[in-house]
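Below: the structure, in structure tokens.
All protein chains but one are shown in place.
By written order: A, B, C, D and E. Residues from 1 in each chain.
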Amino acid sequence: MATVKLWTDNDVSADTRVSAVFADIRATRKSDFINNFWRALANQPALLERTWQGVKEVMVAPGALDPLTKELIYIAVSTANSCTYCIHSHTAAARAKGLTDDQHAELLAVIGMASETNALSSALQIPVDPEFLL
Amino acid sequence: MATVKLWTDNDVSADTRVSAVFADIRATRKSDFINNFWRALANQPALLERTWQGVKEVMVAPGALDPLTKELIYIAVSTANSCTYCIHSHTAAARAKGLTDDQHAELLAVIGMASETNALSSALQIPVDPEFLL
Amino acid sequence: MATVKLWTDNDVSADTRVSAVFADIRATRKSDFINNFWRALANQPALLERTWQGVKEVMVAPGALDPLTKELIYIAVSTANSCTYCIHSHTAAARAKGLTDDQHAELLAVIGMASETNALSSALQIPVDPEFLL
Amino acid sequence: MATVKLWTDNDVSADTRVSAVFADIRATRKSDFINNFWRALANQPALLERTWQGVKEVMVAPGALDPLTKELIYIAVSTANSCTYCIHSHTAAARAKGLTDDQHAELLAVIGMASETNALSSALQIPVDPEFLL
Amino acid sequence: MATVKLWTDNDVSADTRVSAVFADIRATRKSDFINNFWRALANQPALLERTWQGVKEVMVAPGALDPLTKELIYIAVSTANSCTYCIHSHTAAARAKGLTDDQHAELLAVIGMASETNALSSALQIPVDPEFLL
Partner (left out) sequence: MATVKLWTDNDVSADTRVSAVFADIRATRKSDFINNFWRALANQPALLERTWQGVKEVMVAPGALDPLTKELIYIAVSTANSCTYCIHSHTAAARAKGLTDDQHAELLAVIGMASETNALSSALQIPVDPEFLL
């Protein structure tokens, strides 16, 4: 259960700022579905606007990385941060963008390997090789 | 400074198991350079063998994700885990595999955005939408 | 479900050390309600005593920071550590100490911004400016 | 050493977008000093612009929490995330905003206590009391 | 709910590679029970094989640390990483290997103390004493 109220469409319709963001999410994603993340942020209109603006710019606008790769990176960060909501929402988003079972398996293998070698490097306090520096 | 000795090539030459792994790293990577991570793990031959075997299988063998994408995922995990050594070594590895400045900029933007929304989702304890479940 | 038994008031009444701590919690907080954290720690009387002593000294005794500010710091740490129980209990505590919706919104914005710039600083391995040192 | 080039004022003067952000940082902070965080982000003008816009909105603009409290929250998150750069820069910023030694001592005590009880709650997997829910 | 299907014994029987790993888990542990971790990894046979091989080598084979000590270390890491599944499964495993209530209480005390002093050391950015280096 959230620490704040999740806004229903009824709640949203009574607030012009929140309504505008929700309308833009729907138009941008070409879908009527608005997930709980935005319904929770609706309590903080300024944060809602800034966060949606950021997500739209980083995750939706075309860029140097393709949309699926960006979802894989998002899942990797969310996994390291133990963010249940984010792991579920971005695994679903990756599937919607074409993630295959083989790619998912490989993503898991890389995340697992990185987590293991991160811990070993941390426990061993390995100095950075000069060859890796700019 | 490491919490264990970093093995020089001289130390390595006196140990058959470690020599075999180092030879395989050099052959696989087609380079004489062996970075400090492996020189630290050399103190633990069984762990060295298992870790190199895993890295070779996950990061070197061809698979469902291309080599650069795997490095981006590795950097994302290492960043979330604040692993100085891993961030430096895998940013260098990504550059060697063709990472452009634009791709690096976008990787940073996605990692930053994920970290922010991970924290917001955590602070708000947002329940997972049923639509995201299998 | 907890990994240990949660002590009921009945269980507590049979143990002098635990009874004494629970009585002090009730007297200090001027409330009969004892939350699950203490009911779980009751299995470890020495840890229960030391932890309650610490919480009383740090969070209850008057000091250089006001009680609400201390709850905001507690929520910030708990969020970064993904501690579901702590986020819920300290958000409730902050509300009981007068947290307004606007303050909560701003707390979330600061936590989110810090998480994002922490990740960027980590990924970029930015050296500390000499100006920041003592 | 950073994983990217730190832009000198000379580098900055050759780029209109970056120059505009640096000028706004200087004007907003009423100081000529620009710390390394922004000199590293200069490599990614879009990320630089968005991050500075966010920091300005969240940390500089007047709001429901006073500027020093926001710095304390920032330090708390940065500590939990082990962000060396952020701990140094925001401890310096808090001092510049009037942090006393007594307040610093109490901040440390709260961060320490929260970290300990976060770990205990995690290890014990304590269920959230219904009383804490909205 | 998992982000992947949990394999039933029926599913397993249709896949030779997964069947072989499950048979080895059952033989090694001398128990018919296979927990959800392996039923989830079954979707990624190569990862399943490598992970089970590693767990068998590190946690099951006799070594320099006794089996209960290894479980305590596992619980400590899992707690710091907020891994709900891992905390539950390895606390159960430690109990099965003889963990007493007094040992559990002391494990919790050490984890709590380490988490607190980790945070203090991080917030204070304490330089490593030369006496601690090799």
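Please note the rule applied: a contact is a pair of C-beta atoms (placed from the backbone, for glycine too) under 8 Å apart; a residue touches a chain by one contact, two chains touch by 3 or more.
Since we're looking at a predicted model, the values are computed, not measured.
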item	value
Among the chains presented, those that the missing one touches	A, B, C, D, E
Sole contact to the chain not displayed, among C:V4, C:V21 or C:A93	C:V4
For subunit B, the residues touching the chain missing from this view	3-4, 43-44, 46-47, 50-51, 77, 81-83
Missing-chain contacts mapped onto subunit E	1-4, 6, 33, 35-37, 40-41, 47, 51, 54-55, 57-59, 63-65, 69-70, 72-74, 76-81, 83-86, 88-89, 91-92, 100, 102-103, 105-107, 109-129, 131-133
Chain not shown, touching residues in subunit D	82, 87-88, 91, 101, 104-105, 108-109, 112, 119
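What we mean here is this: only the chains that are shown with their structure count from here on.
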item	value
Chains touching both subunit C and subunit E, listed by label	A, B, D
Candidate from A-C, B-E or C-E with the same interface as A-D, over half of contact pairs in common	B-E
Magnitude of the superposing rotation for subunit B and subunit C (Cα, nearest 5°)	180
Inter-centroid spacing, subunit D versus subunit C (mean Cα positions, whole Å)	22
Inter-chain centre distance, subunit B versus subunit D - centres from mean C-alpha coordinates, in Å	27
Numbers and ranges of subunit E residues touching at least 2 other chains	3-4, 46, 50, 82, 87-88, 108, 112, 119
Category of the chain touch graph - line, ring, star, complete, other	complete
